[in-house]
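Pasting a structure below so you can have a look.
Every protein chain but one is kept in place in this view of the complex.
Moving on to chain A:
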């Protein structure tokens, strides 16, 4: 299952663990990503609050937590190679993994079709 937020994060849940990244639309809007700060394992995240930072040549942006939970892993691969966010935003360019406090919180997010329509309308 993959879901999308209005802030252009995606979240994919497998075996109770959610992987979070930013969408292709978001990486294109940001341009060349040059720095990423991901949360460390154990950090408690709150839905809609800052979880990570992504900086392009142009500007810094926040990545928000799509739900409440606890970080299990930050993608340290992005520290060495932030450009993965541009080249593979939905794959190798993921930001962090988290254990969800209440998986039902994701029910309110968009599915792929709804997100596509949302982006089309922007």
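Definition applied: a residue touches a chain if its C-beta (ideal position, glycine included) is under 8 Å from a C-beta of that chain, and two chains touch if they have at least 3 such contacts; residues count from 1.
Assume contacts and distances are computed from a predicted model.
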Fill in: Hidden chain of the complex, named as in its UniProt record, picked from "Electron transfer flavoprotein subunit alpha/FixB family protein", "proton-translocating NAD(P)(+) transhydrogenase", "Xanthine dehydrogenase" or "aminomethyltransferase"
"aminomethyltransferase"
Worksheet entry | Residue in contact with the excluded chain [from A:13, A:53 or A:110] | A:53
Worksheet item: Which residues does chain A use to touch the chain missing from this display?
Response: 31-32, 34-35, 37, 53, 55-60, 79
